[in-house]
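Here's the structure, in structure tokens; my notes come after.
In this view, the complex is presented without one of its protein chains, the others remaining in place.
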Amino acid sequence: MIKDFEYLAPKTLKDALTLLDKYKDEDHKVIAGGQSLLVLMRQGLVAPQYLIDIKGISELSYIKSDAKEGLKIGALTTHRAVEKSPVMKNGYSVLSEMEKRLASVQTRNWGTIGGNICHGDPAGDPAPVLIALNATLKVAGLKAERTVPAEDFTLDYFETALEPGELLVEIQVPSPRPRTGTAYSKFNIIESDMATVSAAVSVTLKSDNKTCDDVRIVLGAAAPTPRRAKKAEAVLRGKEVTDSLLKEAGNVASTEAEPLSDIAASAEYRQELVKVMVARIGREALARAKKA
Amino acid sequence: MSYHCPACNKVSHSSLDLARHMIGRGDKVHRDWIYSKGFKYSELLRLQIQSFGGEGFKALSDVLEAETKVED
Amino acid sequence: MSKYSVIGTRVHRVDGVEKVTGTAKYTFDMVLPNMLYGKILRSPHPHAKILSIDTSKAEKLIGVKAVVTGKDTIGKKQGIWRRFPELCDEEILCREKVRYIGDAVAAVAAIDEDTAEEALDLIEVDYEPLPAVFNPMEAITEEAPQIHEGVELNININRHLEWGNVDDAWKDCDHIIEEQYVCSSQAHVCMETHDALASFDHNGKLTIWTSTQAAYYIQVLAADMLGIREGDVRCINPYTGGGFGSKFELDSAQFCAALLSQKIRRPVKIVLNREEEFTATKRRTPMYYFVKLGAKKDGTMLAKEVRVITEGGAYTAMGATALYLTGFFSSFPYKYPNYRYDGYRAYTNTAPTSAMRGFGAPQSTFVGESMIDNLAEDLGIDPIEIRRKNGMTPNYVVPGQAWIQSCGLHECLDAIEKHVKERGKLPPNRGIGVSAYGFMSGGIFNWFDTPYAFSSAIVRINIDGKVDLFTGANEIGQGSNTTLSMICAEALGVKLDDIRIHSADTGICPPDLGAWGSRETLMNGNAVKRAAEDAKNQLIEFAAAKMGINIVYDMDIKDGWIHLVDRPERGVSYYDIVKDAIRGKDGEAIIGRGHYTPHRKGMISPAYSFGVQAAEVEVDPETGRYKLVNVTTAHESGTVINPVGIEGQLEGAIMMAGGYGFCEDQPMDEGKILNPSIADYKLIRALDMPETEILEIDTYEPEGPFGAKEAGEGLTNPTAGAIGNAVYKAAGVRIRHLPITPEKVFRALEAKKKQEK
Partner (left out) sequence: MKHELKFTLNGQPYEIYIKPKTLLVEVLRDELGFTGTKRGCSSSSCGACTVMLNGASVKSCSILALQANGAEVVTVEGLAKGAELHPLQKAFLDHGAFQCGFCTAGMLMSARGLFEENATPDVMTIKEAIDGNICRCTGYNSIVRALTAVSKGEYKEES
């Protein structure tokens, strides 16, 4: 049963921030698409006194891209809009691929990419990809704006860097460097399910098109937060990327994972999956980098 | 030759069949008779559960062979 | 051309338009004036004494109209195995003790659901927790707490089946294997959760609308538990959103709604939420299998001995039948000359386990078909060949148990062999596993102890020739309303559109034991056919008289034309004769009656269906993840009455049984089910569904209506075994514990690698 709450539905960002500021010390929650929040509210796990509904703020729903500024996605853009946007073809197709595997069409039609990130679920799909893409999140408060690197945004299970009174307003993805390839995949048993383990890998090659100039390896559902496997990245950086090196990176990434055991898989199995996923997705990212 | 259940009079063709019936039925009247012969019902079940071969039935049937046979 | 006009044709379901337009009314949709909403308070403890229940605060909450606890009941224990009172062990509203997490202790009726739910929080129950036991293998030890008084080792039922001489036969075997398997639980996950709307009037008469597979059982059991007469209860099953075995026992929604309504004399509706559906309704019976199987070198199987311990959960429910059927179907579909089965059902402090589609046979088929593949491999025999060598044939008698008349198993084996060959050489990491199965067409054993015929039907022909068919059969989605209407139309010789079916309303329909055990097509179909023929004969009498037909001629009705069988052009319109016949009967409508109860068919079932399934999987050797690529089934179910219906039953069974093999499970911690939501309970969805093919094999069952037999549950039997065998072929690992999850495959692959080193 959902407990009664007071409902506030600002229509502009300014109104929303004003309300958030007003209620920041009260028991409140922000709802966007609500695809995760309403489930928690029905279970009685979340029962705010004030619910601030930002879904209707149309100014936060957009996708823009140019070569200099990179890609900018308004926080209230639906998953489906990201998935279907032709803009993604300009070097961000991994975002579209990721969205295509996120839950169901109905959920993607209503749920927002910003809402997903702010939910802070370590098994969420967008965060690992955004971290791999070196994205920045723009956060607004009534008085100030700030940016947070995507990789610093999630602090713990379902806990983010948002301060009371703040809203995530925009996702900024830099234009991909030349010779960069990014790939994402998740392991699960039912195709559209949450990830048992996921991984996103972004590889940038040097001008020889062989040597790894830079790499970002991000693990999902393998720790309390989506997490970069930095030791594994170090295995690849500056080296010619081969299958065996990718395998080694996978093995190292596995030591960086801190998964839990749950009904979907044991921690040990998740660690084994990390090995395989990192190597495979790394291979795909590499292939894309060579073509890019 | 037949074997008559001492608890409910059901007629079986062998003492083994009758043992199966009695353990299978397993209600109070059947168990009471089993107890009266010095068996523990649970012990017979345990014999059954632990191995192939129906050892619990066999144990009870030895007694039934002697006590319930009726020459037709 | 088919000799039938209606049977075997592709028709729209008779409930189709209502269902695609959203106008079909389910109990879930019903609202009555002055109706209250009920909610049920459930035990958070797996095993505890109830010291006291204080409902006073809840009663004072504004909007609460009635609260009931075990004290408001007549104190009876209920069970569906009425023939054996000791198996009637469930109070529904517990008075002294709770035995699983989810056992009901109180219920509230209020003006809306929120108020009722709020009231539950205000009921204070003082429990004294008791030691609990969750695993049946632990429950059957001396140390385990006793869950029901006087039930030693917690074993409440044991079952024995035997023929031949197993002990002697081992000596003649060239090869004997012994293996252990664990078959997991499974949730039915009906899309419509259990629900009921009960309305007591001031005359003490109860009408209960409910989502059920057996309106008649609910009528009888509800009356019994409320201390009123059967005739004072009318149970109506409007449309039902799936049953799969979960909806033919009296459940907490029905009983609590009725009890609340009895107290307050207002309609009370209770809908279980999805979490309750997972935790507080019954589920598939988990089983621990110990099997010994022996054969000659040439693959002739001489003896099988099976020992099974089942996790019963807190109450008996239909578990007695599952225990019996898993034993019987462990011998299927083979001719074991020597066979012994001993099954034990252990009470545990977990949600009760009971009937679910296949009813013990999916478990036995998984175990049996895994082992027969192992045996074949040991003996160097092709898996299909060993099944052919031992498979049942028409007119086979299972010693002392059953007489199988029609049987198309060998034709199914041929068809699957051809299919496997056609798939050709498979790419790496792919494998095809086969699995053979059989199932019954309704049960014979009268454990419910009913004096009524198992199925009955009444046909009433109205003045315009339109037909009202009254039957106690329950439409739960399986299509019985369509199939029975088709049988009625064919037997009477009219159009399908002429039939209007009225089913599963105990106030107006003759009793039927309900939609379980794959019984409606054969049993109710026979009753309908006989009722239609009864009515038809009455019309033919009038027609013969009117036409002045020489009595040596046979007459029949087909496509609305009453005619001479040998000279079809000589006849009269059915629609015209109906009017005359009714006039001739002094205005009484034409009424045909039919009933069916199986006789001289053994203990189990009047008929059996058979089939063979091939599952193809592709295994990822690095992760153990595998995909179901293709599932092809050769299947025989006698005459196909409703081909669209059979396709649906078959493909749906693959979703459900594939899930049983692949992903569906109910992990628990101290008796608490850990995944009580559709988000966490993994179900096969559209993208996961393999391609499916059906190879329909023609047979004719003499006992069935127009030669038909079951096509419902049997299809659930083979899939887990076929998947297990396919995984073995693809990856070389044998998983003996359902479900066959990727993680289990991965671990087995790791173990195999270690061993090979």
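Each chain gets a letter, A, B and C, in the order it is written, and its residues are counted from 1.
As a working rule, a contact is a pair of C-beta atoms (placed from the backbone, for glycine too) under 8 Å apart; a residue touches a chain by one contact, two chains touch by 3 or more.
The model shown is predicted, which means the values in this text are computed figures rather than measured ones.
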| item | value |
| --- | --- |
| Chains on display which the left-out chain touches in the complete complex | A, C |
| Listed residues A:16, A:31, A:73 or A:253, member touching the removed chain | A:31 |
| Selected from C:19, C:229 or C:297 as touching the chain missing from the view | C:19 |
| Residues of chain C (touch criterion as defined above) contacting the omitted chain | 12-13, 15-26, 28-29, 188-193, 239-242, 244, 273-275, 476-479, 644-645, 647-648, 650-656, 677-680, 683, 685-687, 689, 691-692 |
| Chain A residues touching the omitted chain (full complex) | 2-7, 9, 31, 34-35, 38-39, 41-43, 51, 53, 55-56, 80, 100, 103-107, 109-110, 191-192 |
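Assume only the chains that are shown with their structure count from here on.
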| item | value |
| --- | --- |
| Separation of mean Cα positions, chain C and chain B [Å, integer] | 34 |
| CA centroid of chain A to CA centroid of chain B, Å | 68 |
| Between chain A and chain C, centroid-to-centroid distance (C-alpha), Å | 44 |
| List of chain C residues in touch with chain B within their complex | 86, 140, 142, 150, 152-153, 155-160, 162, 167, 290, 292, 305, 307, 309, 340, 342, 344 |
| List of chain A residues in touch with chain C within their complex | 1, 39, 187, 189-193, 263, 265-266, 269, 272-273, 276 |
| In the complex, chain C residues that touch chain A | 113-114, 117-118, 622-623, 625, 662-663, 667, 674-675, 679-680, 682-685, 687-688, 741-743, 746-747 |
